[in-house]
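Here the complex is missing a single protein chain, while all its other protein chains stay put.
What follows is chain A.
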Amino acid sequence: KMTPPQEVEVKRQAAREVINILEEISALLARPSLPQHQLSLCVSLIENGVNPEALANVIKALRTQYPVPLDLEEESEG
């Protein structure tokens, strides 16, 4: 019984929360951790059917090819 804008708002909120949690998990597990926008890109890719293993390989390959300096990692890409 919610109006469309409100529904969208709720969904947005939910999506945000999910992303937050995922971010936190990735911070715990994956080192170097994925910055937020990269994470959202990955989520979008996966939702479009990309195989996560393949994606992980690509990311790893790119990271080895162009290693990111350590202190850039901790910047929060706002």
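Simple rule for what comes next: a residue touches a chain if its C-beta (ideal position, glycine included) is under 8 Å from a C-beta of that chain, and two chains touch if they have at least 3 such contacts; residues count from 1.
Operating definition for what follows: contacts and distances are computed from a predicted model.
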"Cytosolic Fe-S cluster assembly factor NBP35", "Oncostatin-M-specific receptor subunit beta", "T-complex protein 1 subunit delta" or "Spindle pole body component" - which is the UniProt name of the missing chain: "Spindle pole body component"
Absent-chain interface as seen on chain A, which is shown: 5, 8-9, 11-12, 14-19, 21-31, 33-35, 37-38, 40-63, 65-66, 68, 74, 76-78
